[in-house]
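All protein chains but one are shown in place.
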Amino acid sequence: MKKVIMGNHSVSHGVMASEVKVISAYPITPQTHIVELLSEMCGNGDIDAKFIKVESEHSAMAACVGASAAGSRAFTATSSQGLLLMHEMLHWAVGARLPIVLANVNRAVGPPWSIWTDQNDSLSQRDVGWLQIYCESNQETQDTIPQAFKIAEELQMPVMIVLDAFFLSHTYEIVDIITKEEVRKFLPEYKPEIKIDTKDPHSFGNLGGPDVYMELRYMIQEAMEKGIDVIKRVDKEFEEVFGRGYGLIQPYRCDDAETILVTSGTVSSTTRAVIDQMRDEGIKIGSLKIRVFRPFPFEEVFEVLSKAKKVAVIDRNISFGNGGIFYQEIKSALYGRTDIPIVGYIAGLGGRDITPSVIREIADKAIGDDKPERYINWIGVKK
Amino acid sequence: MKPAVMPLEELMGSGHLACQGCGATQAMRFALKVLGPETALVIPACCWAVIDGTFPHSAVNLPIYHTAFETAAVVASGLKAGLEMRGDTETTVMAWAGDGGTFDIGLQALSGAAERNDDIIYVCYDNEAYMNTGIQRSSSTPVGAWTTTTPVTNYKREPKKNMIDIMAAHSIPYIATASTAYPHDFMAKVKKAKSIRGTKYIQIFAPCPTGWKMAPELSVKSARDAVTSKVYPLLEITEHGQKLKVWKDFEPTSVRDYMKVQGRFRHLKDEEFDQIEKDVEMKWQRLVAKEKMLASIPGLIE
Partner (left out) sequence: MVKKLEFKSYKDMPIRAMTLSTMMWNLTGSWRNVRPYYDFKTSPCIAGCPTSENIQKYIYLVTEKRYEEAWSTIIESNPMPAITGRVCFHPCMSKCTRKDYDEPVNINAIERSLGDMGLDNPGWMTKVKGTESQKVAVVGSGPAGLSCAFYLARAGFTVTLFEMEKALGGVLRWGIPEYRLTNEVLDRVISSMLEAGPIEVKTGVEVGKEISLEELEKDFDAVFLGTGLTKSRSLGMDGEEGDGIEAGLSFLKKVNGGEKVDPGKRVVVIGGGNTAMDVARCAIRSGSEVTVVYRRTINEMPAIEEEIEEAEREGVKFHFLAAPLEIKRNGDSLTSVVFQKMELGKPDESGRRRPVAVEGETFEMEVDRMFSAIGEQADLEGIDGMLDCEWNLIKADQKMGQCSREKFYAGGDVVTGAASVVEAIAAGRKAAEKMIRGFRGQSEPEEIEDRIVGIDDMNIDYFTKVKQNRVPRIPSEEIKGTFREIKTGYTDELLEKEAERCFSCGVCNYCDNCWVFCPDVAIHRRENEYEIDLDYCKGCLICVEECPRNALSTREEGK
């Protein structure tokens, strides 16, 4: 059934269809609609879940940790400061190998207070060990929720799906709404073998000495690496049921492209429009959307970008003292395997619009600058 | 042989990593004896995070979830919800935290769980300082005490936080204090807590010979003297904070005698002991007066 819904609600629908059993969340703009609708769904019985209305995001993640450890499918949603407050428990979920799914609405971090989008909240959780999937549309957002659970439960790893504040969260789009019945064909009931169970008592997470810690961390990395194939396969399985797939990355008109713009999130759609316009002008340009950021799809990215002559990375984030975070990741994916110039562009922080003209400016700069002096370029800063 | 005075079943075994004479360990053993095998524990950072043993070994034959310092109550809430949602409504979920994880860092999550009246038992084993990290003061540390962060030159001047009143303000169905010296009282309270739905809070006085600079064999004695000297009254708050019952059926003993066996109070002078004794008596009087006052008001909730 198709409906015009906002991005936040597409998350709620994805959660409902995935038959989540425990939801725990704390209000924060611009995420709040997700849990408001879920509260309603719990209230009217659309979803058979317990909603633990906690007193902080830290507790929201902690409640999910408890629920997931008990063997129930658990979900939370947050944004920005909330995600940062969860940080400790994000680590816990990974170490405990709990398949929790979290929807993070990308919002800039204060001060100053900002409710508008950028990726610094989720990207500063890069190293905690959560899988991260960046969505571009309301449809993709909804569809990625059941995918995320399937991936998480297979890998016994938590998955974060990320959507832009307002550009997705509050934007209404047509979404083909998935139902529980349909999702059941794709996502089996969660029945973990190991859980908190008085019939099979174990103590989880007690003291681990230097003799065991590294091995446990090694296995997390192993799961991440295995994740690339699992995500691909799960996406394909989803496509078999629903006819929609999203892949790890999404190249656009890259086959003969001399220049490729690398994007993530909603910027990808705007970029494609600019690419079409430039192609019409005869410019050999394409774009590459990075959907799955963790695990980072090194091979897939290399395959696409190695054919280009120039790579420009648009980052709606900044790692202070270094540069755009996607930019760093792309560089590391290509390092030592090609000598294509890779240039980073920081744009759209704190919700500033990345309009087609901004993208065009980036594209032109990238094409025109054969030997770039600066590899980290701020776009649109008032100087 | 006489029938055993407490259940024989041991869910906690030997080989654990507690110090000699550990009150927190006794308390766990007592609690598990009444809770039985259909129990899951949540343990945040605290002595018990270590006592339980090293991966892949545990001294307790129950499911235990070790979690971050400030999350005992809410992980228990989540765990309970998770169990119920997969059809397990029988398992009792008990959060088991020290005073630091309760009075300080865990207070917010505990308040949240209590306000939601989540169906968990929360036990705070109160050894009156951060013992696992090496004896630093917590808001449960009593006035006058030495800790590594309140050295004798600057011992703790602030009174112990009244956690019981904080919990009572949440109108939860059951609150009790206990002492390791009175295991039957404690076990009865745990049993009662198990029978009640909602958030139950039990705070058990659990001496730490190591942290109190005291001979380990005095562990139980000091737990007893704390009660009989009125330093640590045994009480129950029921009917959602509306009724208070204070245990008074004991021969009163001296506050000084209780304190003097503990090295953490050794630096105190006579006049400081005098003041502490006065404070203890004043608090006791207030508590008893409150009990009377509450008894005279009809309860709001039937």
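When the chains are written out, they are named A and B in that same order, and each has its own residue count from 1.
The criterion applied here is as follows: contacts are C-beta pairs under 8 Å (C-beta built on N, C-alpha and C of every residue); 3 or more make two chains touch, one makes a residue touch a chain.
All figures in this text were calculated on a predicted structure; none of them were measured in a lab.
Asker: Name every displayed chain that the left-out chain is in contact with.
Answerer: Missing chain, whole complex, touching shown chains: A, B.
Asker: Looking at the whole complex, which of B:21, B:144 or B:233 touches the chain that is not displayed?
Answerer: Checking the options B:21, B:144 or B:233, the one contacting the hidden chain is B:21.
Asker: Could you tell me which of A:78, A:206 or A:259 touches the chain that is not displayed?
Answerer: From the options A:78, A:206 or A:259, the contact with the absent chain belongs to A:206.
Asker: Taking the full complex into account, what residues of chain B touch the chain not shown?
Answerer: 1-2, 4-6, 8, 10, 12-18, 20-23, 25-26, 29, 52-59, 61, 180, 183, 209, 215-221, 224
Asker: For chain A, which positions touch the chain that isn't shown here?
Answerer: Output for chain A: 95-97, 156, 194, 202-206, 208, 211-212, 215-216, 218-219, 223.
Keep this in mind: only the chains that are shown with their structure count from here on.
Asker: From the mean C-alpha coordinate of chain A to that of chain B, what's the distance rounded to whole Å?
Answerer: Each chain's C-alpha centroid was found; their separation is 43 Å.
Asker: Looking at the complex, which residues from chain B come into contact with chain A?
Answerer: 37-40, 42, 49-50, 52-56, 58, 60-68, 70-71, 74-86, 88, 91, 108-109, 111-112, 115-116, 118
Asker: Which chain A residues qualify as touching chain B in the complex?
Answerer: 21-22, 24, 48-50, 52-56, 58-59, 62-72, 74, 88-89, 92, 195-198, 200-209, 212
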